[in-house]
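Here the structure is laid out as structure tokens; the discussion comes afterwards.
The complex appears here without one of its protein chains, the remainder shown in place.
When the chains are written out, they are named A and B in that same order, and each has its own residue count from 1.
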Amino acid sequence: MSVSQEVVKESYLEAGRPDAYNSDNVFLVASEQFPYVAAVGGIMTREKPAANFFIGYFYAEALILAETGSTTGAIQIAGTDAYTQLPFFITTCDYTLIGEELYAASAYLSREPMLMGTLRAQDVGKGILIIILILGTILASFGLVFITHLFEAF
Amino acid sequence: MERFLRIDRRIIFAIITVAVIVSLILRFELPIPPSEPVQGVYGKIESLPKGSHVMIAFDYDPSSKEELQPMAIAFLHHCFSRDLKVIGMTHYTGAPGLADQAMTSVANQYQKKPGEDYAFLGYKPGAASLIINMGENLYSAFPKDFYGNDTTTLPVLQGVDSLREIDFLFDLAAGTTIETWIVFGKEKYKFELGAGCTAVMGPDMYPFLQSKQLSGLLGGLKGAAEYEALVGKKANAVSGMRPQSVVHVIIILFVIFGNIVYFTSRRARHA
Partner (left out) sequence: MNFLKRTVPLVIAFVMGVLMAMQYYVPHKLSQDLLEVVSRWDRIIAGFAVFIGAYSLFHLHWTRIKRKVEGWGYSIFVYFGAIITLIFGFLNGGKFFWNDKQQGTMFDWLYYYVQVPAGATIFSILAFFIASAAYRTFRARTNESTVLLIAAVLVMLGRVPIGNYISQYIPAIADWIMAVPNLAAKRGILLGVSLGAIATSLKIIFGIERSYLGGGD
């Protein structure tokens, strides 16, 4: 929570509006998922935010949050790598960032060299993985599985 | 027709409520053929000789008990009916009560004795570090069982020094413990691993099924119902299939109806 507060405070500072930051706006609601969703659902219904951003990892509370948000008429954007919750976000949110699109979105918006570099590195990593997958498939098709022993735990 | 597109959602909620209540009251039988992932777990237990050691990790809390407790009970029925030695433990603080209840109630039906035929080690924090600890030395991880008995004196644990001697481990998971068991348990200590999980987590586990890191998987209430049908002990999970089937069909009908209304009103607007 303190990390989140620092990140939000820093963002206000960078945007030139340090006066607009209120530490009471960034708070821990609950550590369990259902008390959390009950509280946030209530906040959304009472305060009626104009936009909801669901960023991070979600469990069963995803649909309840997004559906409650849609009843208030808010614009909803979700970004998650919680594979099992993606269908719920896609049906209830206006835009959904799937998996690593979350990382790409921050690089795309800010154009910061560090984020762009990370994205490039991930693309290179993916390229390497694809080559390994193809090589591994070819080797396995000919019954040559000795490489898998390299990845066995001790 | 357009007003059906903007129907008050409370009408939908009311239809679902009535459907669930009616299907719970009316009793009808539905065939429950076992799927391949469920048969994987069943077949593994069937292949174990009498006296083999099976460990069950009750890694769920009371909020997931509706899906996972029936799985636990059906699995325990299977193990006790085949005279296997059962050892229970958990990573969750809220699970010991549920685990103890399941083990004791099923064991009593087969006249199994605690300490001799089964043991419940209880809860210990640590996740991965606990698994590694159990993998090196089970008795240092759990010096006492849930009831305060010295684990080194329990007859059911004879021949088991660590996870390496476990013939099969079944993880009932409401969270991410299955992956932890695979990474820190199965890959290091080479025991057979099966899992039961909530329905929403089921798709996440398919990569491990395909790579044979999981012998089998019971996914959600349907997985529990299939296992109950396989072991011949139809209970809560099989009863739960009635409202689940009805609600699935109703949702599909809603979707079809919504599309019919959408296309009809679109055609009317263009006409």
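Just so we're on the same page, a contact is a pair of C-beta atoms (placed from the backbone, for glycine too) under 8 Å apart; a residue touches a chain by one contact, two chains touch by 3 or more.
This structure is a prediction, so every number in the text was calculated from the model and none was measured.
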| item | value |
| --- | --- |
| Selected residue (touches chain absent from view) among A:A20, A:A50 or A:M114 | A:M114 |
| Positions on subunit B where the hidden chain makes contact | 7, 9, 12-13, 15-17, 20, 30-33, 35-36, 62-63, 66, 94, 97, 125-129, 132-133, 136, 199, 202-204, 206-207, 209-210, 220, 222, 225, 241, 244-252, 254-255, 257-259, 262-263 |
| Where the unshown chain meets subunit A, residue by residue | 1-3, 5-7, 9-10, 13-14, 24, 27-29, 31-32, 34-35, 37-38, 42, 46, 60, 63-64, 67, 81, 83, 88, 91-92, 98-100, 102-103, 114, 118, 121-122, 125-126, 129, 154 |
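Everything below uses one rule, namely that only the chains that are shown with their structure count from here on.
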| item | value |
| --- | --- |
| Distance between chain centroids, defined by C-alpha means - subunit A, subunit B (Å) | 28 |
| Partner subunit B, residues of subunit A touching it in the complex | 34, 60, 71, 83-84, 152-154 |
| In the complex with subunit A, residue positions of subunit B that touch it | 9, 63, 187-188, 200-201, 203-204 |
